[in-house]
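What you see is part of a larger complex, with each chain still in position.
Read from first to last, the chains carry the letters A and B; within each, the first residue is number 1.
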């Protein structure tokens, strides 16, 4: 099994059942998730030896987060125990024109306050073939930004391919700070995933005309920005998922990518949404799978799009689709007929 | 905070979970609701000092109804305790071409048997600015009809603006009786809300050609009837929500209004339904909010339509949307993108 590594925060997710609003709910559904943890789970499902690197408190809520990862086969040996708290996010699932709401309560989590000395990155990246992180991890705290760069240096030292999901989070930092830190980190990155808005806010590229609330796509802007990104940072691939939000219940879902030669727009799926959280992470995971398996970038992109379209139908942050299930959709069967 | 008052019945609502039919269900979801109570909750959410006036038994089920209102900020000081029972309605939620079903068991409820002497309407309407009731309240019983008129007299005496939602209920009375009572009550009304069918059954106006099961609208009939209603009763505004029932799962939702000069048809929303009960009440509440805030009647109507479109996505009778959430939709963002 190929060894792959992700680094980041896993949070306790507290979501209201069904379509209940926060103010009416008397119970929360509990899962644990977060961008890089979600990627680790997908990659474990695809058959890799997926390691999630993080820090969690010694108490039972920290343990429960670990158990949640182990359930789906993720190797948690590199998770350090200590610190004060598990980050939390509250989720209220929207419907129709009512948007989903996320409230973060993640300040001072164990990973946000972790030291570089907590981790032995030489050990972690030994024999690894891929490292994935997102723009959320360095945004957690100044210490986390240092930690991320140390991990990246070690990854490069061990010849590990690196992918990033830019994932700008306005609650965690300002564009100015994001650009200062992220621009520096891009030197370690081989595969860059992020939409126009992320490219603008994290890396300072001038945004196109795309209005993310209009539900319409403007692909020409993407091609232009991707070329600039490739030129500036020398990425092997620049990639973005493309979401058309018709409503909280129905989205169009596709992706585009640029490999230095060609700009490619994938097949588009119209998805009836069960749970869209983690959609982007499952997309990244699918693309990583495709590239790790040596597919050409178009096929890798199509795998990523199909995998993440399917994620939208699964409750929780994690994508629980196997390779063969994704391939079945890629072969064209989107009929949803019962499989007996 | 402006003081607003509604008068009516709050019932125990017993609904099957998910899409279960009555005959297969082994538990009921429990909320408490009713037209005027629902309006009071919406107005409380919009920041008013909303009072709900009713009568409930002294036992714990009566108390639970009060607690349900208090949870959402409604002032329950004017709810009298006594009488025998809390009215009940059973709800089975439909899907696709299977309609939702409501079974009423509300006869002999405390409010249906309440006396005028139970209430001190002078105290109730002191400092109030708005009074809302529906055609359901006088239909509950002969005593309730008397009670309603006494409330209306007191409201007028205190210079309170009055709105009515005609809401014809065929299980409670005949068109003949409805027209006899409702026609008399219209003298106290400033703002009249009701669709063509209500105008016909409650007030005796000749119906147009609209077939409520066809899913198509016939707006010209509305304009004609609204003019007649205005002329006959001197309403300030005549207003109706407009539902196009494509199926139990998907509806078109808009509204129209007439202010004596102009007939206006609002923006239409296509809603994926979570719970459509209370949709009309949330519409009335939104319009009342708009008018109380001094918006012009078109803006008040649009606020009402947007608010009630959102209601269709919330489980239970109550609309739990804030002013800013409604305004977000009014500004055009119906994309349902996650709000972080």
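The rule is simple: contacts are C-beta pairs under 8 Å (C-beta built on N, C-alpha and C of every residue); 3 or more make two chains touch, one makes a residue touch a chain.
Remember, predicted model here, so these are calculated numbers, not experimental data.
J.: Count every copy of the one sequence in the whole complex, not only the 2 placed here.
T.: My count of identical chains over the entire file-defined complex is 6.
Here, only the chains that are shown with their structure count from here on.
J.: How much rotation, in degrees rounded to the nearest 5, is required to superimpose chain A onto chain B on the basis of Cα coordinates?
T.: Between chain A and chain B the superposing rotation measures out at 120 degrees.
J.: CA centre of chain A versus CA centre of chain B: separation in Å?
T.: Here the centre of chain B sits 44 Å away from the centre of chain A.
J.: Please give the residue numbers of chain A that touch chain B in the complex, ascending.
T.: So the residues of chain A in touch with chain B come to 18-21, 23-24, 94-102, 104, 169-171, 212-215, 245-250, 276-277.
J.: Provide the residue numbers of chain B that touch chain A in the complex, in ascending order.
T.: 72, 269, 271-274, 309-310, 312-316, 318, 320-321, 325, 329, 332-340
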